[in-house]
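The structure appears below as structure tokens.
Every protein chain except one is present and positioned as in the full complex.
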Amino acid sequence: MKIKEFANIAAKYKVIFFDAFGVIKNYRGLIPGIAQTFQFLKERNIDFYILTNDASRSPEQLAQAFKKQGIKEITTDKIISSGMLAREYLRYKVKKGTVAYLGTENSAHYIEALGLKTLPISSLDLNNSHDVSALVLLDDEGFDWNHDINKVINLIRMRNIPVIVANTDEAYPVSEDQIAIAIGGIADMMEDIIDKKFIRFGKPDAQMFVFAYEHVTRKSFVSKDEILMVGDTLYTDIIGGNKFGLDTVLVLTGNTLPTQAKLLIQSTGIVPDFVCESAVIR
Amino acid sequence: MKIKEFANIAAKYKVIFFDAFGVIKNYRGLIPGIAQTFQFLKERNIDFYILTNDASRSPEQLAQAFKKQGIKEITTDKIISSGMLAREYLRYKVKKGTVAYLGTENSAHYIEALGLKTLPISSLDLNNSHDVSALVLLDDEGFDWNHDINKVINLIRMRNIPVIVANTDEAYPVSEDQIAIAIGGIADMMEDIIDKKFIRFGKPDAQMFVFAYEHVTRKSFVSKDEILMVGDTLYTDIIGGNKFGLDTVLVLTGNTLPTQAKLLIQSTGIVPDFVCESAVIR
Amino acid sequence: MKIKEFANIAAKYKVIFFDAFGVIKNYRGLIPGIAQTFQFLKERNIDFYILTNDASRSPEQLAQAFKKQGIKEITTDKIISSGMLAREYLRYKVKKGTVAYLGTENSAHYIEALGLKTLPISSLDLNNSHDVSALVLLDDEGFDWNHDINKVINLIRMRNIPVIVANTDEAYPVSEDQIAIAIGGIADMMEDIIDKKFIRFGKPDAQMFVFAYEHVTRKSFVSKDEILMVGDTLYTDIIGGNKFGLDTVLVLTGNTLPTQAKLLIQSTGIVPDFVCESAVIR
Partner (left out) sequence: MKIKEFANIAAKYKVIFFDAFGVIKNYRGLIPGIAQTFQFLKERNIDFYILTNDASRSPEQLAQAFKKQGIKEITTDKIISSGMLAREYLRYKVKKGTVAYLGTENSAHYIEALGLKTLPISSLDLNNSHDVSALVLLDDEGFDWNHDINKVINLIRMRNIPVIVANTDEAYPVSEDQIAIAIGGIADMMEDIIDKKFIRFGKPDAQMFVFAYEHVTRKSFVSKDEILMVGDTLYTDIIGGNKFGLDTVLVLTGNTLPTQAKLLIQSTGIVPDFVCESAVIR
């Protein structure tokens, strides 16, 4: 496994897709030096998008956070989140009724932006749920796990409504050696227990890459050959990018530790086109 | 699917194994009329055992509860619980250190009975966990789901200790139309996220039936031919009993609704030897 | 569950996506009367595409077969197959070497069309496999299962190459009451045993619907609102169509029997917008 310099690879593409967590930032804040990468892209006129499975905040809020941390290039229109895909689904398939949700009030903006009524599960009356037309799982915070997860289980048993998972991640790092369960992990448990099919949005699903690709080609045609996907996770960023036909870079600043990368690539059979220490360009 | 009278079947066996929940009791209390069944067995000198995946209370407490409700025949020695199997495991394989647990203080008696030190996960200091030699998942109550499930996840990542699941059930009914997630369901989620193998005790696993069979044959030899397993759940009681070589009765007072029984037997391929409306003998 | 007349629904859309097997044809040939449906569409200027998980024959061959059976409207350009998606993947990600395959010689055309060298697994020398750059699973016929499936397993263990599954179906009907295992089912077994990630193309994956949608919008813009997906299988056609944001019709001429439809919709939580007896328009 040869480790390459990210600058040398990046320079050859017209568009770059970046995962956010583990590539641009981590639990501590920005990956040191990553801001220069976006100046490099600007200077060379290389376009980019951020593809994130984060549905807890709106693209506006995500962009603002990057700006505060010192990357002003990542504007709202550069962000493609799994929450946006969930919103697209609701736009086409859920046109009336109340959308119940699990997550913070903040995360509900994805639904409210459509003009749909929203209801946190904590406020739901199970005996009076006939107006609920869909359920969206947005974030692992903002609710009482014991009480509200059981409430969700019973809602789904009673009402045959679509259940949308707006973040497919099972867990996320909260410190150097600790993780927390993400809403995707909770969704998996509920789906196993109820035995109904949920609708999931997020990498590695093609829909995420398609959505980003549509943003790119709205300006002018770009071949998949000319797009690079940069991620820290084999199971989402790399296999998703590969399947969609993009070239892929695995960086070692997030989920995949430098000591494990070679072994993981071999044992999973998910092979990135390149491996780089980080996406930092100095 | 012919529905038979339980009395006619029961009378032909020397020993009967009963599941508790859905057969003898439900969320409301005893199944009406079930007390007579135990008088019937006593009169005919038919021995019996209760096989339950309940690890939240000790056999003593379970027996006392039955007594209060009016069945004095179900004494402590008649109860075989998955908690007892977990305790056996700890007896042979965990001889020192502190055993951390998820569940009520009450459920921890299974561990304390062995003279092992116990520690509820809520009191665990993750940065000082070197004395923890095993983790036991006992009950879905007695802890803060959000905080303590995440703590467990991180404990297992840090320390390569055995994780014992003392109740394999995914969920249990709490009212006519509502269920609650059981510790077995939470354990499944944690195992999926961590990707480590937990050690599970409870039906349908053979060990439960072996443990009960050993109790039976301690008194005098009884062939498996002469034992009947009575349960309300195809996936635990019936497949477990069948696999162990016992004749099996499915009763329709619990998980398997009368309207679904035929279809479920056909679609799962788990076929009881008999189907009865209930285990009540009038 | 109200059964509606297909003509009344179809008339309201600009474009219709049809599954092939179970909707237009079955093991006996065309669904009686289905030819008129395509005349109806033509008269009303409703566009259509066939979305099929069949990778055993080329779009040309599939179109020709429809023509022979009496539907001349289904021309090559109307067919979107999972084999075409697999070919797209190879076009972008596998630019050299030999592509080994499991399937008939006929199914290999998808690869050969790209100018890549192909090699049936039966002709592969495991001790001389360094030139193999990808493996494609195309069809359940054309090879010796025992010998060649084991050969594939060992090839994947030796060489860290991408494995592409060009048909995600697990099984398909071969007569009124018999099925046969499809290459997707064989792929699942191999993936379980090897524990490497394969790359799958076919419904319900979004990529299939995207590919079809791109064909539609190449002519002129059509909103997802104006497209109807017609299928016989909840797990592929309906959940895939729903997730992509299309309206969906379940027809009862294939995998989903009229007697089971209501129960299956309830138990899976996969809800079509409409249910019709068939896609036949008289």
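Order of writing sets the chain letters: A, B and C. Residues in each chain are counted from 1.
Just so it is clear, a residue touches a chain if its C-beta (ideal position, glycine included) is under 8 Å from a C-beta of that chain, and two chains touch if they have at least 3 such contacts.
Computed from a predicted structure; not experimentally measured.
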Contact list for the unshown chain, restricted to visible chains
B, C
Considering the complete complex, identify which of B:3, B:174 or B:206 is in touch with the unshown chain.
B:206
Touch with the missing chain holds, among B:88, B:144 or B:192, for B:88
Contact residues on chain C toward the hidden chain run 126, 140, 144-146, 149-150, 153-154, 157-158, 170-171, 177-181, 185-186, 188-189, 192-193
Could you pull out which residues of chain B are in touch with the chain that's been left out?
88-89, 91-93, 156, 160, 162-163, 194-199, 205-207, 210, 224-225, 235, 239, 242-246, 265-271
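We adopt the following convention: only the chains that are shown with their structure count from here on.
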Are the chains arranged, by touching, as a line, ring, star, complete graph, or other?
line
Averaging each chain's C-alpha atoms to get its centre, pick out the one most distant from chain C.
B
Dist(centroid_CA(chain A), centroid_CA(chain B)) in Å evaluates to 40
With chain centres taken as the means of their Cα atoms, state the distance from chain A to chain C in Å.
28
What whole-Å value do you get for the distance between chain B and chain C if each is reduced to the mean of its CA atoms?
44
Enumerate the residues of chain A that touch no fewer than two other chains.
none
